[in-house]
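A single protein chain has been omitted from the complex, and every remaining protein chain is retained in its original position.
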Amino acid sequence: GASSNQGTSSQAGNSENVSTAGSGSTPTWGHGKKSGFVIGFANGYFGNTWRSQFVQDVKNAAKPLEADGTIKSLQVANSNADVSQQINQLNTMINSGVDALMIDPVSATSLGPIIAKAKAKGILVVITNDPAAYSGTYAVVGNNDAFWRIQAEWIAKQLKGKGQIVEITGLSGNTADTIRQNAAKDVLSKYPNIKVLASVPGKWDEATAQSSMSTLLSTYKNIDGILEQDVMAEGVLRAYEDANATPPVMTGDYTFGFLRKWKSMPNLNSIAVSYAPGVGADALEFTIDLLKGKKLKSDSLQANPLNPNLKNTILIDPPYVVTKDANPNAPWMKNLKFTKSISLEEAVKLGQGKSDGAALDAFLTQKQVDSFFQ
Amino acid sequence: MNALECRRIQKSFGSVNALCDASLSVRPGEIRAILGGNGSGKSTLAKILGGVVRPNQGEIKLFDKTCSIRSPRHSKRLGIVITSQELSLFTNHTVETNLLMCDIPRSIGVFTNRARVKHVGRQVMDELNLSHLIGKTVAELAANEQYMVEFAKALIQKPKILIVDEITSALYREEVELVKQMLFRLKENGTAVLFISHRMAEIYSICDSVTIMRNGETVATVGIQEKNENELLSMMSGRDVTDVIHSHTGSVATADGPPLLMAPQLRLSRFGTQFDFRVQPGEFVGIAGLQGHGQSDLVRTLFGMRGSVHLKLEGQDLHVSSPRKAVAARMAFISGDREKEGVFSVRSLSENLAAVKELVMGQTGLAADAVLREQGVKFASAKQPIRTLSGGNQQKVVIGRWLVTNPKILLADDPTKGIDVQARLDVHHMLCRLIEKGSSVVFVSSDDEELVQLAHMAPSARILVMYEGKIVRVLTGLDITTENIISASVPRGARFK
Amino acid sequence: MNILKWTTFPVLVLVIVMAVINSVLTPGFLTMSSLSGFLGSYAPLVCAAVGSAVVLFGGGIDISLGSIVCLVNVVFITMQGYGWNVLTSAALAVLVGVGVGALNGFVIGFLRVNPLLTTFSTSSVAAGVALWIMPTPGGQASMDFVTWYNGNWLGIPTPVYFIAVVWLLWLFLSKTPIGIWLYALGCDERKAFASAISVAWLQFFTYVFAALATGIGAIALTGSVGSGDPLVGLPISLNAIAACVIGGISLMGGRGDSFGAILGALFLGLVSTTVLAAHVPPFYQDLVSGVIVLLGVIGSVSLSRKPKLVS
Partner (left out) sequence: MFKLVEQQVKRIISVPNKRLRWSIVRNNVYLPSVIASLVLLGLGQVISPGFADFNNIGNILAVASILAIAAVGQTMVIVSGGEGIDLSVGAVMSMGALLGASFIHGEASRLPIAVVLLVLIGAAIGYINGFGIQWVGIPPLVMTLIMTSVVNGFTVAYTKGQPSGAIPKVLLAVGQPIVGPIRWLLVLAIAILVAFGIIMNKTSYGKRLFLIGSNRNAALLSGISVRGTVTVTYMISGVIGALAGLILVGYTGNAQLQMASDYTLLSIAAVVIGGTKLAGGEGTLVGAALGAIVLTMLTSVLVAVGLPQGVRELVQGLTLLLILVAYSRAPRLRQ
């Protein structure tokens, strides 16, 4: 989501008929091995802190597994949002005989042919981070719907269901962004008295967010709340500083930069929901277990965000919801799995020694992972 | 009836009036010379007829039918062909392709018929006995060969009206002869020819009549026999120019004593030849010879453009590996190719003037206006871009750029190429003044007459004649005559290559 | 000696070297399936490079080809979405792309605006339209088409046919007078005009041709990705030019050979494959491939280089 800079699909791109990944049919991948797996990880975009944390997490998670021989080698390939390049990388990996492919797609819909090729060779395919819907594959992705649903719910509550807000969204056309916007729409439709004055794309870029916010500030006189997406919060704040006005109720983001700033602004009423780069590491854990032949519980798999008929997805809920004071049984914390509500204090502590750009991160514990399997 | 008739043609480029009132009429089978100072509008007239330039006013009749020429293509359809002073050849194409560029023969109406291109090309080149050039790319040809190809390209198009704009200035005598024969053959087939040239001799031997242009006007048209050289020159410059033609009587002194410049075992890489070269203080050294026999290589090598050379300047050893080093040693170089190697066309006169003195030698405080006036440049303000000056005036500024650095030795590579008589004289006087100050001048020229004139103006002079990269003859004293230069520059047996 | 004069020689060497390195690093590289996969993902760039080359011959430059790819891809998919058959929608899509080329050609040839800036503007026009038609990636190409593209046809990987078609288009062109005029134009625009060559039309034509070749490439790309994406082609814009230069084509115009462009494009592909096959750590992949390409260019330029100005 926040990671990608590139549009990826919001419609189902998968060509074949609906089915559920591997379930039922006995999996053919792993070639019966129990260890010494060769894994290819094709990361579709490489350009911001979130993504590098994402890749780094995967590599860190792989280290112990490589040590104990479970993983023979992990090939990592980055492509700079170049579809052809990614397809070529996948092609190369397939031909070098990987057991499993982890893919963060450049474009959700552009992998059909190459994935078909991989499956034909009995290679396990796991999509991670940016969703994509292909039958016969698994997807381990962050729960974008929950991500903004929580924040929309929160802001609605803060405004007591009444007021004028502006939205600063991500990259128009991007899958994650679309899912999030739909979630927000869905929530706000329940609050008729909350008026969305404008919804401008901030491209997940602080500078863009800042100048867009400035324009909005000069255009609309009274803005009661700002529904804003990840990594752009500081841009919004700066727009207010420049206009020397005080920011209203606003959703924040999960970078330690913002968390620290927030801590330094006692009157700022905000929330931070994490969208963890760790999702890649989680995906690796699932990949290994699947390669080892473990079976998922029938209820573990949920509908793919891009294709409701395709049940092949493990949605990783936001690990943390940060509010000034922890508030586990707030209305916006309903039906979330493994999500902790922590206080700003705790959150900032978690960031000790981390850079401002770094994101509040977390992984599933082995136990949590196992709980998905039979 | 007239093959071509122009009435009151008028053309201005922005503020410049290139042509204000040009009128002439030519009969079929007539060869008409067009004579005029630089920028008097000859090429502009040619370009208008060629469809390259659009006239502001005026009427053009072809064979008594009025017609407005819309484009080069249209002009060619009307049977008008012009050879361009700047050449219209494509250096990356072969000779034969260039020859047929204007209508390429095809097979089955679609594809280029290469075989035919070669065949037709060869035919024409045979007549000009240049068939050895077929298959080469134009880039590989020498200047004179290129101009011959340009001429052949015109012939191939079977012109009804042919306009030849200053191609002969670059040609060997033999080649000029060939051009003459070809023109006469066209004359017999009733083609009308406009022949633009600065060379009187040619005009007298080739043309039937001459139209004189001055500042964009056709001032007169006369039969070639009616007026002599001086009369024509006076008409074109609007003032009496009897002084233009010197009578070279008396000997020319030869300097001796310690040389100013010594170039022991000077090597011309292109010819692989080696010889000693020296220049005395205050001496004029003319370099003569047919084009492309190493004259400009000689001066360019001395100026460090052909890699490092070892020189002795006033006894001191020095290694000149680049123009930069040469300038540091107080040498100067003037190229005849204004556009490519002379002017900074979009920059102002003062910038052009100060380029070396201020920016290379680091001496400031140059009184641009004074210098320009002293060089007799026609200019409005020192701030005007140099491209707004006329060719000759531009060249004066370029020369001024070097004179203000008062160089010990000045190398000139045909600096008066294509400059009219008056401007040329001014340049000569500038150089003489420099020599009188004790500097020396090494002067390459394609015009032997010019070398002889200069030699007689200078206190002491020698003329070196080059052939195939070697100095084949050194002329001094009484021997300095055009006849000697000509005979030396084409050694016996080499008259026809 | 003469072979060294051939502008395509350096890149030919480069490609062979890279191919060898690859087949050493990945033994499976020279297998049919691997090669067809490789060609499948780089055929689009190859086609665009050939188009770009033709523009460069004529002394122009076109940085809008990537956006044209996006537009064609999006239109192609959308048409199929409306249930048109593959051929018609492909033809129509390519036509739309050619339209953009025509805009380029008109503005550059007839209105005489600088090509770099013109194509920069039109690239944002084309990309804009693509995003407008299809704000979010999606749709899907007909399965038959996709499987056909990613498989073999008459025993040869299908992408090869796309490359062949574009190459033949150029070959045909170069055998007609247009070929000659093109190099003349690249050598000197004014002289070309004076020699009765209709410069404006010729320039117009080069950009149209570039768009056509690129459009065909875009169809190929659609075959390899199987769906629509308004941003899918963007990297092609500059890669195509890089490919040409590595292929020994001069940006000054009038020099080079389209075959060089093809090899140049393949070289770029081979580099990214090699970097991966050599297990270069991810953080260094971009740097390494960048440096390899730079060295490649230095190699090809310094081998086929014009003499210096003053001499």
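Order of writing sets the labels: A, B and C. Residues in every chain begin at 1.
Going forward, contacts are C-beta pairs under 8 Å (C-beta built on N, C-alpha and C of every residue); 3 or more make two chains touch, one makes a residue touch a chain.
Values in this document were obtained by computation on a predicted structure and should not be read as measured data.
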| item | value |
| --- | --- |
| Interface partners of the hidden chain - shown chains only, full complex considered | A, B, C |
| Options A:193, A:355 or A:371, residue touching the unrepresented chain | A:355 |
| Hidden partner chain, touching residue among A:200, A:303, A:330 or A:348 | A:200 |
| Candidates C:17, C:102, C:125 or C:143 - the one touching the absent chain | C:125 |
| Interface residues of chain B (partner: the chain not displayed) | 13, 51-54, 71, 303, 305, 323-324, 326-328, 333, 335, 340-347, 351, 354-356, 358-360, 362, 401 |
| In chain A, positions touching the absent partner | 46-49, 51-53, 55-56, 80, 172-173, 198, 200-201, 205-207, 210-212, 214-215, 217-219, 221, 231, 234-235, 238-239, 241-244, 255, 257, 260, 355-358 |
| Residues in chain C touching the chain absent from view | 61, 107, 111-114, 116-118, 120-133, 135, 189-190, 193, 199-200, 230, 238, 241-242, 245, 250-252, 283-291, 293-294, 297-298, 301-302, 305-306, 308-310 |
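Methods note: only the chains that are shown with their structure count from here on.
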| item | value |
| --- | --- |
| Category of the chain touch graph - line, ring, star, complete, other | line |
| Chain centroid nearest the full-protein CA centroid | C |
| Interface with the most contact pairs, given as the two chains involved | A-C |
| Interchain centroid distance [CA atoms averaged], chain B/chain C, Å | 45 |
| Inter-chain centre distance, chain A versus chain C - centres from mean C-alpha coordinates, in Å | 35 |
| Averaged-CA centre spacing for the pair chain B and chain A, given as whole angstrom | 74 |
| Multi-partner residues of chain C (each touching 2 or more other chains) | none |
| For chain B, residues contacting two or more additional chains | none |
| Chain C contact footprint on chain B (complex, rising order) | 50, 52, 71-73, 76, 84, 87-93, 97, 101-102, 104, 106, 110-112, 305-306, 323, 341 |
| Contact set on chain C toward chain B in their complex | 175-177, 179-180, 183-184, 186-188, 191-198, 254-255, 310-311 |
| Parts of chain C lying in touch with chain A, wherever the complex brings them together | 26, 28-29, 31, 33-34, 37-38, 40-42, 44-45, 131, 135-140, 143, 146-147, 149-150, 221, 223-232, 234-235, 269, 272-273, 276-277, 279, 281-282, 285-286 |
